[in-house]
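Each chain you see keeps its place in the complex, though not every chain is here.
In this document, chain identifiers A, B and C correspond to the written order of the chains, with residue numbering beginning at 1 in each.
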Amino acid sequence: MIFALLVHDAPVGRHSSQAAYRFASELLAGGHTLFRVFFFGDGVHHSTRLNLTPGNETDLPQRWSRLAAEHGVDLVSCVGSALRRGIVDEAQARQHALEAVSLRDGFELSGLGQLVEASIRCDRLVVFGG
Amino acid sequence: MSTQRTRSVLVVCRSAPYGRSRARDAIDLAMAFAAFEQPVTLLFLGEGVFTLAGGQQPPAGTRHLGKLLGTLADYGVGQVFADAAALAERGLAVRELALAAEPAHDDTLRELFATHDRVITV
Amino acid sequence: MTLHILFESPFAGHALEECRRVAGAGDALLLAGDGVYALADTAADALHALRADGIALFALAEDCAARGIASAEVPGLGAVDYGGFVELTLAHERSVSWF
């Protein structure tokens, strides 16, 4: 079966974001396909490359990035949500003369159309928030 | 199943309009699905019905959600429902809403949740 | 004397209830943000009870206006702007924020 996930909340201090990652790992381990994870609203904070997580805590941005590399999962952060929150890719940083890029490898910024496409292409869409 | 071109979507707004941005997120999601020609139903449930309140006058720098609702039809968001029990509990009269949403009682709610391919809560 | 500041809708959570349990006569309550939904319909009963207990009631006028909530419906409620909010914090020894 083909899955897509929608993640509403930030990676730090939110159980639902841990749950989303655990769910994704488990469905891949079960031989299913994870077509795309769409990070929306505060969820886009998953796509920072500048976070430093203490060694005894789970680094969700890093974990997602690895999962995507291993299994070919599309990780898309909503561009509208991301720019407001300080998540910028190279193109945006250049265009707006920002001195830094904060988007982590393995993630891309794009519009809500990517979520719509995921909804059409997948068999199951699961939402994580709260 | 994965090659199907459309999936019906129920977007459920459960937040009041200005305390957080979730109500706006729900409206944006509904518009996006409609823009890509997916059949979309938007439901304001529980606290979300405050988003439909008439007479909203948000300050500068804040998007006017009452007005934004008026553009839903232009985007092709076909049906808008409001939780009838939540409206009553909050003293909101259907005729005073910013948008002519259809009041949904529990049997209608159950049907909405059972008949859409996707349900996206915000 | 304490200024209580309510940011949460009483229809969404329990902040107003908890505020009621700890507030005493001479305290004040300011409704801000979604807290102004305490003025809506049945929720206003809690405000009447607070007022009867000697708690002064205020609401941020612009937050009422944004949400289409009429602040005039609860008698004795003072509508304030942010300058009034600052004055309220000065007039009370401490503030407690409920969110």
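Odds and ends about this structure:
Assume contacts are C-beta pairs under 8 Å (C-beta built on N, C-alpha and C of every residue); 3 or more make two chains touch, one makes a residue touch a chain.
On a predicted model such as this, the values are computed, not experimentally measured, just so you know.
Stoichiometry of the complete assembly recorded in this file, written with the chain labels shown: A x2, B x2, C x2.
By definition in this document, only the chains that are shown with their structure count from here on.
Here the CA centre of chain B is 28 Å from the CA centre of chain C. Taking each chain's centre as the mean of its C-alpha atoms, chain A lies 25 Å from chain B. Between chain A and chain C the centroid-to-centroid distance comes to 39 Å (mean Cα coordinates, whole Å). Of all residues in chain B, none touches two or more other chains.
In chain C, no position touches at least two other chains. Residues of chain A that touch chain B in their complex: 2, 6, 8, 40-41, 80, 111-113, 115-117, 119-123, 125, 127, 129. Within the complex formed with chain A, the residues of chain B that make contact are 1-2, 4-7, 9, 21-22, 25, 28-29, 32-33, 35-36, 38, 118, 120-122. Those residues of chain C that touch chain B in the shared complex are 7-9, 11-12, 33-34, 37, 40-42, 62-63, 65-69.
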